[in-house]
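See structure below.
The chains shown are only part of the set, and none of them has been moved.
The chains carry the letters A and B, assigned in the order they are written, with residues numbered from 1 in each.
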Amino acid sequence: MRVQELAEIVDGRVVGDGGTRIERIADLDHAREGEIAYVDNEKMFAAAAESKASCLIVRDGVELLDRTLIAVANPKLAFALVGAALHPSVRREPTIHPTAVVAETADIALTAYVGPNVCIGEHTHVGAYTRLEAGVVLGSNVTVGDDCVLHPNVVLYDGVSIGSRVILHAGVCLGADGFGYVRHDLGYTKFPQVGTVVIEDEVEIGAHSCVDRAALGRTRIGRGTKLDNMVHVGHNCDIGERVVIAAQTGISGSVVIEDDAVIGGQVGFGDHTRVQKGAVIGSKAGILPGKIVRPGVWWGIPIQPLDQYKRMNAHMNRLPEMREHLKRLEAEIEKLKRQSTDYTE
Amino acid sequence: MRVQELAEIVDGRVVGDGGTRIERIADLDHAREGEIAYVDNEKMFAAAAESKASCLIVRDGVELLDRTLIAVANPKLAFALVGAALHPSVRREPTIHPTAVVAETADIALTAYVGPNVCIGEHTHVGAYTRLEAGVVLGSNVTVGDDCVLHPNVVLYDGVSIGSRVILHAGVCLGADGFGYVRHDLGYTKFPQVGTVVIEDEVEIGAHSCVDRAALGRTRIGRGTKLDNMVHVGHNCDIGERVVIAAQTGISGSVVIEDDAVIGGQVGFGDHTRVQKGAVIGSKAGILPGKIVRPGVWWGIPIQPLDQYKRMNAHMNRLPEMREHLKRLEAEIEKLKRQSTDYTE
């Protein structure tokens, strides 16, 4: 594509030769002729000056001589959009592969792609332009919206519903039974897990993540939320919109995470916790059951406000010194006692 | 089903109209006509009074006016049993799907269901009424008991054995090689992993959990034990009966967990630890290699008895105050020194 075309996509202003051909995106250091990179802040100026990229996306007002530029308000966002234009995700011809096993009552959009060895159960709906890659298994009464991509070996249990423009990476499992049992004299009896899972539009879920069905009712992942790899979401959780959750975080049953929360990796949530809108929780944090996490930045096991966590850490690092201090005072008191003519035990 | 029939299943006493038709289970808040809910304790009484459920399961002796009741000793357990009766797990017609690839020497019960794209190796046995859902892969010399459900894409390596009434959720992997190598000058050589995995009756394992084969001998999961999603069980572990392990817990090699232990999520076990019968380990705890965990409740990294952990936490929270205290004492000592006519450095 030409620089001029790319600039139009991102609503940018071309400085230099709009006819320059661009084939790929790249980072500043590795970019070569025919490639486009971006400059997000002043720290990148030195690398930008050295870069061999044929075009740079810069912030409005930034001037870099001798280079074709696209000036925009948000260079990183523009770069993402340019990347999507230059590297569109794989297109598949609409088809149902002959090895796919599709129930007669399933309703598959004519524009959908159903790959090799895909299995689709009774009364399941697959929307327009959706891609089901090899080995995907959809149970019965599943709903998959339009323009979704389900990567190989994704499994959706019966009754699960996902919106449009959803991306599920390889091995994602939605709708397995929640972890609930009733203890009695002879052991454990399974508590019914007869609810479902609802994934809203524009959610992306990383490889091997699992979202369990609700015991009763539904487990929900809100619109535009992004989960990294190997995230576990327990039964009856309600995750809001535009939430970001990094890899290997585990969320127990009935947790509520409100919109726009940001959750690090390997975080653990006790059941029935509630994370309020806009809270940020650092990686490896642990949240006790039932806790309400207010807006702000949280850290540690159990979590505390980041400031307090840092102070606590500083105090702990001063423990050896405190101990020395204590000994010194003791020695002085001893001396005072010995020297005080009045002192008696 | 009618209330009277449900009451018979749970050995309960009907108060009111035993002929009331019930179609689904529900929770108190969302229940509607034709649904049954349960009341486990006094906190639920207010919601019970408001509930639109057609029938409530209550503890013997509880009186709720104007409602059809089933009175039992353990309402939650009764609710679980009623749920199983009203929402039986999917029944599949016995069949071997034409896309399944089954070795000639495999021994498949006539009543078993072998779904699409299932692969079954040589000399493998599949028991009566067992369901192998789409994409399940069983190696050679595998034994699967009766009435099991293996959800899509479960993988059992060669030689693995599972009992009856076992449920394995999507993507469970049993019998992969344990993680063992011999270090030498040129790098690592694989230590032989030629043992196996034995899963006893009534075990349920959550999606994407892995149980590695023993190096020599076997890795065992005892009868009635329940594992949540993404649990890792290393080679040569011996997990007892009726053990419960929450999501994302990792168990290193040669760990022994005795019967009736309860393990939280994201717990990490060093190798060769032993958890004694009935111990309870809180989420995110870390257990050092070789540790013996006695009965009681344990918490923290490394684990300590819960009481001690709480005291320790309280002490840490008091650190800033201790530091102030120390400064105050120092000031007083200074004063004493200055005021003491006898004091000499």
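In this text, contacts are C-beta pairs under 8 Å (C-beta built on N, C-alpha and C of every residue); 3 or more make two chains touch, one makes a residue touch a chain.
As the structure is a prediction and not an experimental result, all values here were calculated from the model.
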Full count of same-sequence chains in the assembly - 2 placed in this view: 3
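The working rule: only the chains that are shown with their structure count from here on.
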Inter-chain centre distance, chain A versus chain B - centres from mean C-alpha coordinates, in Å: 26
Residue ranges of chain A touching chain B (in the complex, touch as defined): 99, 101, 117, 119, 135, 137, 140, 153, 155, 157-158, 171, 173, 176-177, 179, 181-182, 184, 187-192, 194, 208, 210, 212, 216-217, 230, 232, 234, 248, 250, 252, 266, 268, 270, 286, 301, 311-312, 315-316, 318-319, 322, 325-326, 329, 332-333, 335-336, 339-341
Touching residues (chain side chain B, partner chain A) in the complex: 24-27, 30, 74, 76-77, 79-81, 83-84, 87, 90, 97, 99, 115-117, 133-135, 151-153, 167, 169-171, 202, 204, 206-208, 224, 226, 228-230, 241-242, 244, 246-248, 265-266, 283-284, 301, 316-317, 319-320, 322-323, 326, 329-330, 333, 336-337, 340, 342-344
